[in-house]
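Every protein chain but one is kept in place in this view of the complex.
Entry: chain A
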Amino acid sequence: MGIESALGDGYFTTKIDSLTNWARSNAAWPMPMGLACCAIEMMAFAGPKYDAARFGSEVMRFSPRQSDVMIVAGWVNYKMSHAIRRIWDQMPDPKWCIAMGACASTGGMHRCYGVVQGCDNFLPVDAYVSGCPPRPDALLHALMKIQDKIRTEHSVMLDT
């Protein structure tokens, strides 16, 4: 169809969006923001049993400059929120955020003055994981949701 018939064998055509989204979705490098018990489950998510490497996400980057997905794992208190926001701001665009567990999503059982009642108060969250703490496969599910989201994104501006 179309241009492919003119190019002959060995070529195929696609949209640049599909290409970049395919590349981005299969190399979502996490920024582990481990703050409490959820962080242990997050380690298991990257470990051999659950193996986030299957999704291209095994490369936990401890530098924000090299990561795409921030996993906020644990309860966020007001003092810590400033550090988290700074790290988020240092991550290059495009970037995504997972609020892992009840505490990061809503404050969880820490219904008190010192804990931010959900990290979406200061971060744009893409996926929420329920559970306290959620199992590593729940976090994998959130990662897959983000991959779905990346695949349907329009990353390149259309000419008008």
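Just so it is clear, a contact is a pair of C-beta atoms (placed from the backbone, for glycine too) under 8 Å apart; a residue touches a chain by one contact, two chains touch by 3 or more; residues count from 1.
Convention: contacts and distances are computed from a predicted model.
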Missing subunit (named according to UniProt) among the choices "(Fe-S)-binding protein", "Cytochrome C oxidase subunit III", "phosphoenolpyruvate--glycerone phosphotransferase" or "NADH-quinone oxidoreductase subunit C": "NADH-quinone oxidoreductase subunit C"
Hidden-chain contact residue, picked from the options A:K49, A:R65 or A:R111: A:R111
Residue ranges of chain A at the interface with the undisplayed chain: 78-79, 81-82, 84-86, 89, 111-114, 116-117, 121-124
